[in-house]
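The other protein chains are all here in position, but one chain of the complex has been omitted.
Coming up: subunit A.
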Amino acid sequence: MVYSMKWQKKYKGLQRRKAISGYLFIMPFIIGFLTFMVKPFFQSLYMSFCKVEISSGGFHMLFDGLTNYIRAFTIDTEYNRLLTEDIGKMTYTALAIMVFSFFVAMILNQKFKGRAFVRAIFFLPVILSSGVILGIEYDNSLLASVQDAIQGSMGNSSITSIIQKILTTSGMASGALKKVFEIVDGVYDVAIASGIQIIIFLSGLQTISKNMYEAAEIEGCTGWESLWKITFPMISPLFLVNWVYTIVDFCMRSDNQVMEKISNTMIVDLNYGFASAMAWVYFGIVIAIIGISSLIISKGVYYYE
């Protein structure tokens, strides 16, 4: 009662009419959300605790406790391995994508001849890395093997492998360094996954006013210092956006092994309960990663104005 009084006080006359039209505007979303998101969301959560039986008349769900989860972690031979591999890969690729896209955005923000052309090329991956094309790109191992054969016959090897050899023999190649080499070797994957991130960083860089840099230069600030003291704080909110976007994008990629396994279990084996359980475990882990990392990042974010 008190609440409705308050509501009426706060929203009356024009305000109330506007609130109603606001609701009318977002109505499609509310309806879609309730029918196509909330219901399947809870249903698939429930399904993950069930044994789903499919007959010609419909489907029945028998409550089965944690069986599906236990099966995913202890009985299934692949799931644990795929999950850890995928999460690990996600972490370091996301980091590499962040660094790469920030670096490219910095360069593309400068003025030089042919900038429009270069920009056009860098955003091409937005098309090339989408949907099924990425999965096919991934399979295209023939070229790699042919190249390997040619290189092997000529006695050459790539620069990275030579450097790696030198560093390994000198005892400097630790685990972290190996990851770095892995990223360098897979720089194509990184470049192709960072189209949108470059655009977002670029949009942030363009909003920083030139006066700040000028003032800093007059005060005797070097370029390196103004990168850390001006550029980073000013676009730090975008690091958060990009980080979340990168992780979400990684989960939805078509060459994601865990997702492949889930959809195979569902479409080929028709084991809906087990598929939902695996999907929920994956989703839970990803949400936890996003939540924790954005909490950490948001502490360092600086909001101008």
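Keep in mind that, in the parts below, contacts are C-beta pairs under 8 Å (C-beta built on N, C-alpha and C of every residue); 3 or more make two chains touch, one makes a residue touch a chain; residues count from 1.
The definition used in the following text is that contacts and distances are computed from a predicted model.
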From "RNA polymerase sigma factor", "ATP-binding cassette domain-containing protein", "Carbohydrate ABC transporter permease" or "Helix-turn-helix transcriptional regulator", the hidden chain's UniProt protein name: "Carbohydrate ABC transporter permease"
Touching the absent chain when the full complex is considered, from A:124, A:166 or A:215: A:124
Those residues of subunit A which, in the complete complex, touch the missing chain: 7, 11, 15, 18-26, 28-33, 35-37, 39-41, 43-44, 47, 52, 57-59, 104, 107, 110, 112, 118-128, 130-133, 135-137, 139-143, 146, 149-150, 153, 187-188, 191-192, 199-200, 202-204, 206-207, 237-238, 240-241, 244, 248, 251-252, 254, 259, 262-263, 266, 272, 275-276, 279-280, 282-283, 286-287, 290
